[in-house]
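Missing here: one protein chain of the complex. Every other protein chain is in place.
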Amino acid sequence: MRRRIPPRLTDRLATATLYLVSGAFVVLLLAFVGYFLYKGRSELDFRFLTTAPAFSTAGGGIGPQLFNSVYLVFLSGLISVPLGVAAGIYLAEYAKPGRLTDFLRLSIETLSSLPSIVIGLFGLLVFVTLTGWKFTLMGGALAVTILNLPVIARTSEDAVRSVPASIKEGSLALGATHWQTIARVLVPAAVPGIVTGVILASGRAFGEAATLLYTAGMSSPRLDFTNWNPLSATSPLNPFRPAETLAVYIWKINSEGLVPDARQIADGASAVLILSVLAFNLLARFVSRLLGRRFGGTRT
Amino acid sequence: MFARKNLALAGTLLLAAALLLAGCTPAPSATSASVSGTLLVVGSSALQPLAQKASELFAVANPDATVTVQGGGSGTGLTQVASGTCDIGDSDVFAAEKLDAATAATLVDHKVCVVGFAAVVSPDVTVTSLTQQQLIDIFTGKTTNWKDVGGADEKIVLINRPASSGTRAAFKKYALNGAEEATGVALTEDSSGTVRSTVAGTPGSISYLAFSYLDSSIKALSFDGVAPTAANVAAGTYGIWSYEHMYTKGEATGVAAAFIVYMTGDAFKASISSLGYIPISDMAVSR
Partner (left out) sequence: MPNPMARKTLGRINRTYWKHEGLGRATVTVAGLFLSVLTLLMAGFLAVKGLSTFLVDHRSPLEFLFSTKWSPDADTPAFGALIFIVGSILLSTLALLISTPFSLSTAVFVSEISPDLGRNILQPAIEIFVGIPSVVYGWIGLSVLVPFLRKSFGGLGFSLLAGSLVLALMIFPTIASLSADAFRALPADFREASYALGATRWQTIRKVLLPAAMPGILTGVVLGLARAFGEALAVQMVIGNMIRIPGKLTDATVNLTSIITMDMGNTAMGTPWNDVLWTMALLLLLISFLFIVLARMTGRKRRAVR
């Protein structure tokens, strides 16, 4: 074996390289965020965030798109979180090693590797055409759910698994059933991990465009923000209306937009998108830490 | 104690989600069917801005009607209107060019406006006009340097739209006289917006755009010496243009009929012109 360089020096060099690579990564992220904040700085004001977009004149805002994005993430979370977490629990606790479990894991991995446009087209045929809903927020939410389920299931499984065995055994030893142990001990202890996964998935849903082009649509009817009756066609809360989200709007305005200030709007909207992702993350960390303190206090 | 409460909460949420999921399956009749006067327009992204503008103005005149305009491409629009998923299908091309003859026969064509197309080049290109033959030579890959058509010694970068694009179909038919473009030498950009920014940023590049996308970041070329303007298209001297179609399944009725009448009416003419399209009534020629 060649050992001309002393191991200690190699060790130092390797450590330095690793610091460098990781540092470069963080710098890259800062550059990304900085670039968009700088580019979009002129647009980032209250008016831009709250007014409706204009079709052919300068000065339109992104109000409805922003609302739609948040609402869509919320709707999809309503379905994907319980389902995904439950599937994660099943995988971590009940799934016995064997064909079926192998197949289930294979399914999850395959599902998570599907191109989002394929999920969008599946949504077009199923949630738009087959159900007769046409382009709806709900259709978009369901399509995004398909996108997010594998992510949430995986992270939940990991979170439940990473709870120390001693805690689980303690609960079982006290006479709790397996399910009681899961519900009252494992899941609460895994909450920080689960929340992180959910937030990551929400971030993806928030920025998703390809899937939504074909399901939630590229237009938004006139919204009356004083009408909170979810059954009314102009109510923002109505899940069965077309809804253009922020990411879709960026895509549209870049590709087919006729407004003269398309560039500025795209810059501004991208900055908002990135800031939202940042906010999502900070929130997740905060909540996760809070919950971690509350539920995970017994962790050693 | 807290954990138990939390579990109950989680259970309730799960149940709620399950109910929601189950409750949603049999069509949300409460919203879509009971509101009369809704109209869904789907298709061509080239026509989308105009249709959207029309829907905005139409809504002012008809407060009870809700018109939703949706892009997705001509193919999507035609498929969906043929299958009854939407009320109006926008298309850049005749339905027969995309659908099989039997399906196309069920659709009724409404030509709502004319759109002109121009060859565009990056600002550094000095050429200002090309003949049809020169354009054909460039797009079939025969001419590869700007100096051969009177420009500087600079390589020509071809930028195409995808083969399925309506803009490309129109340009190929009317500017290139149907000549088969060279394959494997052209960049392809998905949409008019990206074509515009790519041409603006790539020295020596040439592509084509609808008039509605022309701006100062790129240079539009004269065709056989005729400038690409709405007036020249209307007068019949500039030949690269096509109709924008709105298809309905069977004769248009109700809101769809009213909307199409509005789009082709006098009240909307000014908007058509200001967005870079040409009103049918202005045309001295027809196809």
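Chains: A and B, in written order; residue numbering restarts at 1 for each.
In this text, contacts are C-beta pairs under 8 Å (C-beta built on N, C-alpha and C of every residue); 3 or more make two chains touch, one makes a residue touch a chain.
These numbers were taken from a predicted model, which means no experiment stands behind them.
J.: Could you tell which one of A:A58, A:L106 or A:L290 touches the chain left off the display?
T.: Result: among the candidates, A:L106 touches the missing chain.
J.: Which one, A:I62, A:L78 or A:A183, makes contact with the chain that was left out?
T.: Checking each option in A:I62, A:L78 or A:A183, the one touching the absent chain turns out to be A:A183.
J.: From the listed residues B:P123, B:G150 or B:G201, report the one that touches the chain absent from this view.
T.: Of all options in B:P123, B:G150 or B:G201, contact with the hidden chain holds for B:G201.
J.: Could you list which residues of subunit B touch the chain missing from the display?
T.: 14, 45, 71-76, 78-79, 82, 98-100, 157, 162-166, 169, 180, 183-190, 194, 197-198, 201-202
J.: If the hidden chain were put back, which residues of subunit A would touch it?
T.: Here the touching residues of subunit A are 7-8, 10-11, 14-15, 17-19, 21-22, 25-26, 28-29, 32-33, 35-36, 82-84, 86-87, 89-91, 93-95, 103-104, 106-119, 121-122, 125-126, 146, 149-150, 153, 158, 169, 172-173, 175, 177-183, 196, 199-200, 203-204, 206-210, 247, 250-251, 254, 266, 270, 273-274, 277-278, 280-281, 284-285.
One rule holds in what follows: only the chains that are shown with their structure count from here on.
J.: Quick one: report the Å distance separating subunit A from subunit B, using the average Cα coordinate of each chain.
T.: 32
J.: Contact residues on subunit B for subunit A in the complex?
T.: 2-4, 6-7, 10, 13-14, 16-18, 20-21, 24-25, 27-28, 30-32, 35, 38, 40, 42, 45-46, 48-49, 52-53, 56, 59, 66, 68-72, 80, 83, 85-86, 190-194, 197, 212-213, 215, 274-276
J.: Can you list the subunit A residues touching subunit B in their complex?
T.: Touch list, subunit A to subunit B: 55-56, 78-79, 81-83, 86, 128-129, 131-136, 138, 183-185, 187-188, 213-214, 217-219, 221-222, 231-234, 238, 240-242, 252-258, 260, 262, 294-295.
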